[in-house]
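This part shows subunit A:
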Amino acid sequence: MPETPLTLWASLPEPLVTVLVILFKITLILVPLLLSVAYLTLAERKIIGWIQVRMGPNRVGFFGVAKGWAQPIADLVKMLMKEFIWPRKANRFLFVLAPIIALTAAVGAWAVIPFDDGLVLADVNAGLLYILAITSLGVYGIIIAGWASNSKYALLGAMRSAAQIIAYEIAMGFALVGVLLAAGSLNLREIVLAQQGGVIDWFWLPLFPLFVIYFISGVAETNRAPFDVAEGESEIVAGFHVEYSGMGFAVFFLAEYAAMILIAALTALMFLGGWYSPFPDTATETPMIGVLLGPGIHWLVLKTAFFLFLYLWFRATFPRYRYDQIMRLGWKVFIPVTIVWLLVVAVAVMGEVPPWFNHPL
Partner candidate 1 sequence: MIEQLFFYGFSAILIFAGVMVITARNSVHAALFLVLAFCTSAALWLLLEAEFLAMTLVLVYVGAVMVLFLFVVMMLDVNIAPLREGFIRYLPVGILVTTLIAVELAMTVGARRFGLDIMPAPVRQGPEYSNTETLGLALYTDYLYPFEIAAVILLVAMVAAIVLTMRRRQGVKHQKPEQQVTVRREDRVKLVKM
Partner candidate 2 sequence: MTLTLQNLLPAAPEMFLLTMITLLLVIDVSLPERYRALTYQMAQATLVGVAVLVLMFYPEQQVLRFHDTFVNDALAAVLKLAIVLVTFFVFAYSKPYLQDRNLFKGEYFILGLMAVLGMLVLVSAHSLLTVYLGLELLSLSLYAMVGLHRESITASEAAMKYFVLGALASGMLLYGMSLFYGATGTLDLAEIARYLAGGTGSDGMIVQEFAGTRPVLILGLVFILVGIAFKLGAAPFHMWVPDVYHGAPTAVTLFIGSAPKIAAFAMLMRLLVDGLAGLDSDWTQILVILAIASMAIGNIIAIAQDNLKRMLAYSTIAHSGFLFLGIIAGTQAGFAASMFYVIVYALMAAGGFGMIIVLSRTGVEADRLDDFKGLNERSPWYAFLMLILMLSMAGVPPFLGFWAKWSVLREVVNADMIWLAVVAVCFAIIGLFYYLRVVRMMYFDAPLNQARIQAPAGMRVMISTNALAILALGVYPSALMAVCIAVMQ
């Protein structure tokens, strides 16, 4: 008897069904994410180009529309076809493992990101902790890559990155503690729900110093300009990934951009109200575009895009920080500021200061 796909599905054992459903959801998250990464690279080159009064990529493309749009595809094909070069005396296992760790950390954190109320892969209680723990693993990709490459420049890059990430992770963690205090929960969905309302109700206002510090630390965590000393192409060639070619390099590239998008999305979720709309509730009654003005995933995407734009803007604008200046900023400026502001937030929460903290936790 010929089986239709539907009956085949129904006949599968239940655990397998669960696993398949989860895998399907993961694909639903990963495919748009990887596409975003691809087009983020294009956006970066275009935007920086415009900022510097250049054209940016403007050759690759077909169908006759805006030339340059197929640039990421061309890049991908090029990367795939390049040779994977093994450095002499490199530790082969770790050399391959490093980019995988980097990518896993950057992608794994997306499991707990809520895209809309209830639209999340894993609605875990300790979501915030999970995010912190997983993102802190990303540095291993860089350190292991630097060490396994058996190269001076790579090792220097890895050392720089390790020290930098430790410094900024603390500030980042403290900023998140502020969010946790304000929202009274470690669950990312509930953190967004605690920001229900308009622009004024979002946490960026009461947690303003933490908001700024979180985003800057996020830039430092992802090793992006002006904190990109781990790469420092003018000083140590390309830092930790100097020995990587072909797909190894591509995976690092992917991980870096996925981490950027993650930080941008997290900033939007925790400080800019996630999927909430800046317009009042009455705006949903507007004809035609009412749905768009109400809360929804598009707002999260917009806010994320805004922060991604900031990333690119920074890169085009600021010169690279010197290593000791980075350390000073992290340890001597950010950490004290976050600690002081934690105290302020705690007092505000205890005093139930409206409009943010007057609802029962």
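How were these picked? Simply put, all candidates are chains of the complex that A comes from, given by their letters.
The working rule: contacts are C-beta pairs under 8 Å (C-beta built on N, C-alpha and C of every residue); 3 or more make two chains touch, one makes a residue touch a chain; residues count from 1.
Values in this document were obtained by computation on a predicted structure and should not be read as measured data.
Which option touches subunit A in the complex, given 1 or 2? Just the number is fine.
Of all the numbered candidates, the touching one is 1.
So in the complex, the part of subunit A that touches candidate 1 is made up of which residues?
Touching candidate 1 from subunit A are residues 15, 94, 124-126, 129-130, 132-134, 136-137, 139-140, 143-144, 146-147, 155, 158-159, 162-163, 165-166, 169-170, 173, 186, 324-325, 328.
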